[in-house]
Each structure stands twice: as structure tokens, then as C-alpha cells.
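With one protein chain withheld, the remaining protein chains of the complex are depicted in position.
Order of writing sets the labels: A and B. Residues in every chain begin at 1.
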Amino acid sequence: MRLRHKNLLGIKDLTAEDINLILDTAESLKEVSTRDIKKVPTLRGRTVVTLFYEASTRTRTSFELAAKRLSADIISIATSISSVTKGETLKDTGKNIEAMNPDIIIIRHPHSGAPEILARSLRPAIVNAGDGAHEHPSQALLDLFTIREKKKRIAGLKVAIVGDITHSRVARSDIYALSKLGASVTLVGPATLIPVEIEKMGVKVSYRLEDVIPESDVIIMLRIQLERITQNLFPSIREYSRIFGLNSEKLKNAKKDLIVMHPGPINRGIELDPEVADGPHSVILEQVTNGIAVRMAVLYLLLGGKEESELTN
Amino acid sequence: MRLRHKNLLGIKDLTAEDINLILDTAESLKEVSTRDIKKVPTLRGRTVVTLFYEASTRTRTSFELAAKRLSADIISIATSISSVTKGETLKDTGKNIEAMNPDIIIIRHPHSGAPEILARSLRPAIVNAGDGAHEHPSQALLDLFTIREKKKRIAGLKVAIVGDITHSRVARSDIYALSKLGASVTLVGPATLIPVEIEKMGVKVSYRLEDVIPESDVIIMLRIQLERITQNLFPSIREYSRIFGLNSEKLKNAKKDLIVMHPGPINRGIELDPEVADGPHSVILEQVTNGIAVRMAVLYLLLGGKEESELTN
Partner (left out) sequence: MRLRHKNLLGIKDLTAEDINLILDTAESLKEVSTRDIKKVPTLRGRTVVTLFYEASTRTRTSFELAAKRLSADIISIATSISSVTKGETLKDTGKNIEAMNPDIIIIRHPHSGAPEILARSLRPAIVNAGDGAHEHPSQALLDLFTIREKKKRIAGLKVAIVGDITHSRVARSDIYALSKLGASVTLVGPATLIPVEIEKMGVKVSYRLEDVIPESDVIIMLRIQLERITQNLFPSIREYSRIFGLNSEKLKNAKKDLIVMHPGPINRGIELDPEVADGPHSVILEQVTNGIAVRMAVLYLLLGGKEESELTN
């Protein structure tokens, strides 16, 4: 039971088999977080470094809890207090961290490809915790885990991803992951926020959310970045919300067992109405719970997971 | 041995019996911090989250050390790096943290009532580490612990609390705690900084520190917030210091065994003269030491403390 990869840089590099191995491992590990003693000694004495060039309490906390529940030691490096401010290059920072003998470096970076730069030159396993508009693989894996848990399958499902597709690493990773496991994906958003020729990735595109809702098994709402407005990529928040936001009115035609997902944090009242975010279709908080299990699985498998029996004892 | 409360939101909710249980437990746990190996396995594998919306090295450090000495895992979330900046509501932040299965969330927040908002909607135990001008229960508990340790009793003592009563959560929690255990409290400060009708809380009010000193067994000096001056709540620092600051001159009429307390950090030379802060009456640093024992007790009891023998082994 071992991932055939040294790093987790993106979903693009994984096979369906790889993805299933991670999801199966996460399924075994999910139970650990429900115990009184939420901790297994699996990675005791291993060193995990989180290297975050963008603030993200949510993702960093999830990775750190995953590492702690596997008994690893953690060092957190955030840019604002790092030597990055002294003008050191990413590769130099990476080489310096490598020299401290960590086992895994988890990196979040505003530039696409930053994790790959580290992976090409460093010995430790590199985990991409989000790089520019490129990939956010652990988010896609927790999305898949949540879908599989709820729907008992991925293949054949109809999944809509709604919002700013162009700038979303979550969308990109989700598209790869869902396609590899046989789901069919429809992207929904304003034409200005959907990349030209994206259909080459094997997805459909729609500009009308109402048309897509009735046939969807899963809807993944993306967070809208309010700064896109000043870039004139859409006219106003109210306009965006009216056309591409999800509310209970629009959900009247939805399947009964539709699940609604969101990577968080939610802009309540913009892309998602509170009555949907907190309603019966929403599995948003379960995504957060599953994020820890999936990240435990990733850390475990990258460090060359051993026997199943060892895993949760 | 278990607290009959899921949360510690304020002293107001506690009975004298609850308070004594916490103080007794803290007494057992204080010794742990004096060992070479300052650690008991009591909360191994439990997850404690500190969620601080205001900077407070002192309180956060004390809680984190308390948790570490009980072997818990800790995740620290500070606002400046949290998704709060992305406009998420407190309840959403709380729900997201809850989804990660923590056992305890320790919250400090500039708004009164924030911990109660979390407590009403979340499963984990909530500990109020200071909310607006409302309560700071662990500070009051460590104050009581220190008084009890020094005076061997609380009931019947005469305690003065001096300074900006209106804006002080410490004062409010101390008043509740001292009153419940039978001490008699006198508030001292400029009229602009003492709430109207505060006597309804069962306390006395005085505007002359000199009158109160001779009869006091305990004097709790509050930190003056320098920004109050710009609000015209008192005329000048020199004026405030002269009238309501404590110096050795004023202490000439004090009881021999008077103890002087301060929640820190001290404005030396303003509310407290160095010769008093570092003098024989001061127990300020013992308050800091006791803070860890009291917070260990709170964490332990909220997680459903078991047998006494388990506690310190």
C-alpha cells in the first residue's frame, strides 16, 4: 500500500488507482478523529513543514491537525515572518528547509508551479496545498471523498462546478479528479470567467445555472473573489448573485438527493444563500471533516505507508 | 469530579461549589509544573484550539502551556492570519473548526458575548479567554487561587479593585467570583470609570484609594488603557497616577499582610509604582504561575476529569 509518487503536486499526475488508494486510506483513517484519543503513532518522529506564502487558516489548520493526529512533528513557516522578505529565492528557501531533514514540505504559493520547482530540486516529499490558479489537489481529494461517501460512487454522476472557473485551482483539480473517476462535469459561470476551449478537458459549459440544476447529482459552488469586480470581469455582486448564486428558489427543480459543496470560506448571500449553505443539500461541513482524513492519508502514503494494521493502531 | 457545565463562559454561571472544585483541582495540578518532566498524559490525543481575535501573548501562552502539560494537541488560530479577514462570520468560523473535531475551543474576542455565540451552536467545550468588557473567567479563577493560597480563605476578606472598572472584564469576573465565595468587594476609581448603579452587584464604591487601603486584605490594581484619555474619561496620566496609582507612600497605612495583585501587563509608574510591583506585598508573578495550574484544571474538568489518581500521574 504505497503511492507510486514521491510528491502530490496535482491531480493531473494521478491515475484513478492512485486516487482510489488515497480515498480508501482516508476511509480507514477518518475514524481516528472521532475517538477520545485522536492520535495514532504512525508518523512519530517524522518532520512535516508547512510553508505558506498565502494566508490560509483553513487549509493549514487541516494539514497540521492531520499531521498531529499521525504524531508527526510540525514546523509552520508563514511568509510574513519568513526570510522570504529578505529576498531569498524559493529554491534557496527550499534548499535551506531540506537541509533540516524534513520528511514532507507542504507548500501554498500564489504562483502556479511553485510546488513543482521544489519537487524538482528537493529530496523531501512535496505536497501542493494550492498554487496560483493551477491545482489544489487535497481539496479535490476531499471533494471526491465526500461525494463517494454520500453517493457510494463517482462514475456516472453529473457534477456542476459553478463560479469563477478561470481563476480557480479548486475547479481545475476537481475537473481532473472527477473526470478520471468517470463523473461528467459541467462548468457554469459568466463567459468572462470560463476559459476559452476548456471543453478540451472533457467538460461541458453552460451559462445558465437554472438549466444545469435539474440534472445535477452534485453542485460545487466556488467562492467568488470580490476583487474580480474591479477588474470588470462581472458587473456587480448583486448581478452575479442573481444569475450564478444558489438559493432555495433555484433548488426547487433539483434532485432530492442533490448535494451542494463549497471549498469555503463562503460569501453568504453572494454565491450561496444561507438557507442553502445550512440546508439539507449542503455537505459543506462534512467536507471540512473529511479534509483531515484525506490529508492524513496523503501524508501517510507519501511517507511509504506500511501495513493496514499499523495504520490506525 | 466533574464540572456541571459544558463550557466556561463566565464566573456568573458558576456556583461556589464549581469554583471550589476548579481551585482544588488546580491545587493538585500546580505541582506538575515544578517537576523536571512537566507533563502528565491526562489529555493525550485531545485537540485544543485557541482562537484569538485579539493579541494576547500572556493569556494564549498560559493556556497553551496548560494544554501541553496535559499532553493535548494544540492548534493556534490568530485573527491576522485567519479566514476572518475573508469576511466569514464568527459562527461559520466556529462551525468549520467544530468540523475538525476539536475537544475544546478557547476564544478571545473584542465583543462581549462572542464565546456564548459559539457555545450555543457548537459541540466542543468553549472557554472564554476574555470577551469585550464582559468576562475573563480564567483570570478571576487564578486571582481567587492566589488569594486562597496566600490567605487560606476567601470568605470575609476585604478586597479592593482599583482602576477602570467600566471597561474591565477582569473586574467583572473578579466581582462575581469574590462575591460568590463571600469576600466583600470595594471598587475604587474615577467616577467616569465606574458604572452607575454597580452597587447592585453587591459591592461598595469609593473614589478615594487612601480611604480604602487601610482596611484591605487584597488590592487588585487594573491596567489603565491609555486610549481612555483621548476619550476624556480622565484628565491626564499624571493626574490618574497621583490619585489612583499605588505607591509605597500610600501603602504606609496598609495591613502588614496585604497582598497586591495585577492582571498584567503592568504600566509601571502609572497604576503601579515599581517599588510596589516588585515589593513584598506583590504576588503578581505568582498569579502568572497559578494561571497555568488553574487553566490546566479548567481544561481537565471540562473534558470530564476522571479519578484523582489519574490526574497527576
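Quick note on the criterion: a contact is a pair of C-beta atoms (placed from the backbone, for glycine too) under 8 Å apart; a residue touches a chain by one contact, two chains touch by 3 or more.
Being a predicted model, the structure only gives us computed values, none of them experimental.
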Key: Listed residues B:6, B:39 or B:91, member touching the removed chain   = B:39
Message = One chain is left out of this view; which of A:47, A:62, A:166 or A:186 touches it in the full complex?
response = A:47
Inquiry  = Touching the absent chain: which residues on chain B qualify?
reply    = 33-39, 55-58, 61-62, 64-65, 68-69, 78, 80, 264-268, 285-286, 288-289, 291-292
Request  = Spell out the interface residues on chain A facing the chain that's missing from view.
outcome  = 44-47, 73, 75, 77, 81-83, 85-89, 92, 95-101
